[in-house]
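Only one protein chain is missing; all other protein chains are in place.
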Amino acid sequence: MPVPGVARASARVVAITLFAGALAGCGSGERSAAVPRNQHALPPDTMTVDAAELGDYGGRFRIVETSGPRTFNAFLANDQPTNDVTNRLFIGLTEFDNFTQQTVPSLARSWEHAPDGRTWTFHLRRGACFSDGHPLTADDVLFSFAVIYDDSLHPSVQDLMKVNGQKFELSAPDSYTVVIRAAGSLAIFPTLVGAVRIMPKHVLEAAWKRGAMASSYGLATPPEQVVTSGAWKLERFEPGVRTILGPNPYWFGVDRRGRRLPYLDQLLFEIVPDQNTASLKFEAGDVDAVDNVRPEDYGLYERRAQAGNFTVYDIGPSLISNFFWFNLNRVATPSAGHRVGDPVVGAIRYAWFSNPTFRRAVSKAIDRQAIIRGPLFGYGFENWSTMTEGSREWFTPSVRGDDYDPEGARRLLAGLGFRDRDGDGVLEDAARNPVSFTLKTNGDSQIRIATSDLIRDDLAKVGIRVTLSQVDIKTLVTNFRSDFDYEALLLGLGSAVPSDPAMAGNFYRSSGATHYWNVRQRNPATEAEREIDSLFEIHADTLDAAVRHATWTRIQNLLNQQCFVVWLPSQMMKLPARNGFGNLRPVALPHRLLWNIDRVFVRRRS
Amino acid sequence: MRAFLIRRLLQAIPILLGVTALTFLLLQLAPGDVLSQFSQNPTIAAETLDSMRHRFGLDRPWYVQYLLYLRNVALRLDFGESFTRHQPVFAVIREGLGNTLLLSGAAALITWGLAIPLGAWAAARRGRRVDRLLTALASVGLAVPELLSGLLLLLIAARTGWFPVGGMHEAGWERLGWWARGVDVLRHLALPALVVGLVPLAARMRQMRAQLLDTLHQDYITAARARGLSETRVLFRHALRNALNPMITLFGLTLGALVSGSFVAEVVFSWPGLGRITMEALLAEDRYLVMGAVLMSTVVLTAGNLVADLLLAVAEPRLRDG
Partner (left out) sequence: MGERAPGRGGRIGSLRGVARVAAAVLGILYGVAALAPLVAPYGEASLDRARFYHPPQRLHWVDDAGHLHPRPFVYATRLAPGAEWRYVEDHSRPMPLLTWVRGERYTLVRGVSSDRHLFGVADGRANLLGTDPLGRDVLSRLLYGARVSLTVGLVGIAISFSLGLALGALAGYVGGWVDAALMRFSELLLSVPGLYLVIALRSALPASLPPSRAYLTVVAILAVIGWAALARVVRGMVKGLRRSDFVIAAEAMGASPVRVIARHILPNTLSFVIVAATIAVPGYILGEVVLSFLGVGVQEPAASWGNMLEQARSLRVLTSFPWLLAAPAAAIFVTVMAFNLVGDGLRDALDPRGVPEGEAR
């Protein structure tokens, strides 16, 4: 099927001859028109960004997105393609180093906190400017927080910036100091506030006061009017086709030599919705990296790496955890046949699901190695927590789950009184109900469908009949957030940035909205959940690292003993990226490629 | 004639109302709403979503929302705002409309430009090698889904470099001259237009062939009976009109579908068209964007059918009582 090199080369010559004068921008790493640099003086407080190598100016980096940004307004950004762009355009008080997985200074060059952990003082860099030269001061920080706290707008990031349901109080003693006071102590405070992106008060305040913030910095805004605070500014937007970013001429980040960053002249986001097409574009040299490669394609890329002049980076364990759980939710709004307080799945199934022994038996019956071999193509690992092995700080090796033990599973089930009384291969409970349930997942993920198929087969071997159901992702989300119309549901949980358990309060707290198996409980339904709640409070509040780790270990073990979720393997990740770029360092925590794009440069061919 | 047109215009109004109401209802019946996608993010509280719902007016009963929508459209030509893109619906649709028309138009050219002659050729050489080959090729065309033919063509494009791998134009396109720009777009257009036009080409070719076989067959009998030439000509003209009759209606349907576009081809080839925008809007339940797209495709559909009816009337004056 592949055309031999010579034939391809001559085909290329023909194509070039035929369309002479029409070709523009073929090939990778081509230098675009050079961007004038160092036209503006560096501010007194520069941020020295450390990188493995020192680079030269010029060149461009092209990546693929499945869809275009929905807006350039960082306050309204809710989805990944939009965040990928707005997080380059705007910065926060702090930033996260995806490689070391530590918080690093950004707009704030240092900070300290009061002993009670509730008041934090951030010292901003002096002389920092927006992309139009206007000074970036504490006023802009206060403005940005005021906007995110605007209840009529209610940006989604607002919910992160609360402790015990209360907003922070901000004040600015002077132009370069911001004091933030929270209702309680919060361990991840410095990282958390970095999620609020600083946008220009001098441009947007008038619009906000008019109530027009929601339509500001929309897609139709001319690029030169989008004033940014980050290393990049918007150069060009072609709707549905691509987004092009260029360097912010006033950026305060410099390399070790004191030269202003970023090195690259252009950062391009090509919109390619289909994964196969993205792979082919990479092969053809149109883009410089592909993210979210399926495990079965790793071998394909590795075989081509030499000829295609790219490297397949082994970025290690993914931070996405996969699991399924049983529906223990209770009816909240009465409807036909359902009284308030009844279990949604009905009394029969609830009797099985609510029994931790039943859940343990199910967990023991699952052959996780087969899932790794099959759907994950061998590129997987067993995972027993929301913090996978990919989390440097929070992965706890001592936390484990049940090994594959179908015999043990059968014993546990027999101990519950389940027996196959009619010889049809399916167990029945004491009341002669056949032990069966439906496992739901989303239909557009082949890996999840294949995994649920293997689970079905595993459980059939121990006498439990599983019916599979696939629905579109929206229906699935409605199922586990609102109407709870499912019996068991298989899902994955991505990692937030930072990858800190304190960010997952909604999952661990019994009152949380994504405490999937039993959301928004008024009071913890089980002793274990009560204990997890109190441990989590300590874990989120305290600033003592040792206490945090101890409580975190305990929380994980409690969760696994109760088997509230049945853990499934996670994926080992690989990412192909073109050679010829310096400082390129793909990591497992998103954004895998762009987290240090301000330091990436094109190597000169000597 | 004018009465005919006015009547059709008036008849179009209940259609538009019916389609919009039906679509609104479908959107309502589908689980979740445009904010469901945010529900997946565990850091967003339920109260946030509720307040967003209130702000967008999604918590009011559907008929209230529908009536408000109608009022805005009728009085101020305000088609609402897209929740997911934070832009007026009109702007979003305008963004994709031209690109889709380009793709659909090129595909229609391929389809109709080749279907008529190839169908005629196959009919004329019925039973012989050419006919068998064309029938086999048509079967291939009908048996290969767009998703697959798109992948295969892109694979060829990537390996040979003859065509770009998807997209509509290269980066740096704005710096080219007009001629170079046109050529660039044409190069990007070639493969997706082929994919979109292939299945209809196979279908129309077969239908053209079948229709002509009827007429040629009749011709043969008549000629064999050695009737006068003028009768043959009358026969031929009449029979040909009958042969073209269904093709004209089908052409009208093709015209009517120009704006809907093929979202499959647009996804696979990264073509920034309305089909893809509409599909994303449908999946995200971006209410007003869906309505806007449906409204426009209904208008174009009725217009296409109107054109077909007019053409039919030209071909057969006796039809004009419709």
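Note that the chains take the letters A and B in the order they are written out, and that residue 1 is the start of every chain.
We adopt the following convention: a residue touches a chain if its C-beta (ideal position, glycine included) is under 8 Å from a C-beta of that chain, and two chains touch if they have at least 3 such contacts.
If you're wondering where the values come from, they're calculated on a predicted model, not measured in any experiment.
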Open item on the list: By the document's own contact criterion, which visible chains does the hidden chain reach in the full complex?
Closed with: A, B
TODO: Write down which of A:400, A:456 or A:520 is the residue touching the left-out chain.
DONE: A:456
Open item on the list: One chain isn't shown here. Among B:58, B:195 or B:282, which residue touches it?
Closed with: B:282
Task: Full-complex contact with the absent chain, from B:92, B:264 or B:289 - done: B:264
- [ ] For the chain that got dropped from the picture, name the residues of subunit A it touches.
- [x] 1, 276, 279-280, 294, 296-297, 299-300, 367, 370, 373-375, 378, 438, 440, 442-444, 446, 449-450, 452-454, 456-457, 467-473, 475
Task: Residue ranges of subunit B at the interface with the undisplayed chain - done: 7, 11-12, 14-15, 18-19, 22-23, 26-27, 29-31, 135-136, 138-140, 142-148, 151, 155, 202-203, 206-207, 210-211, 213-214, 217-218, 220-222, 234-235, 238-239, 241-242, 245-246, 248-250, 252-253, 256, 264, 278-279, 282-283, 290, 294, 297-298, 301-302, 305, 308, 312, 316, 318-319, 321-322
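Heads up, the rule we're going with is that only the chains that are shown with their structure count from here on.
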Open item on the list: Please tell me the distance, in whole Å, between the geometric centres of subunit A and subunit B computed from their C-alpha atoms.
Closed with: 37
Open item on the list: Can you tell me which positions in subunit B touch subunit A when the two form their complex?
Closed with: 30-32, 36-48, 51-52, 55, 84-87, 91, 95-96, 99, 151, 154-155, 157-162, 164-176, 179-180, 183-184, 187, 267-270, 272-273, 276-277, 280, 283-285
TODO: Note which residues of subunit A are touching subunit B in the complex, please.
DONE: 1-3, 8, 11-12, 15, 19, 21-26, 32, 62, 67, 70-71, 73, 76, 78-79, 151-152, 154, 156-160, 214-215, 218-220, 236, 238-242, 244, 268, 270-274, 276-277, 280-281, 283-284, 286, 472-475, 477-479, 481-483, 493, 496, 503-504, 506-507, 512-514, 520
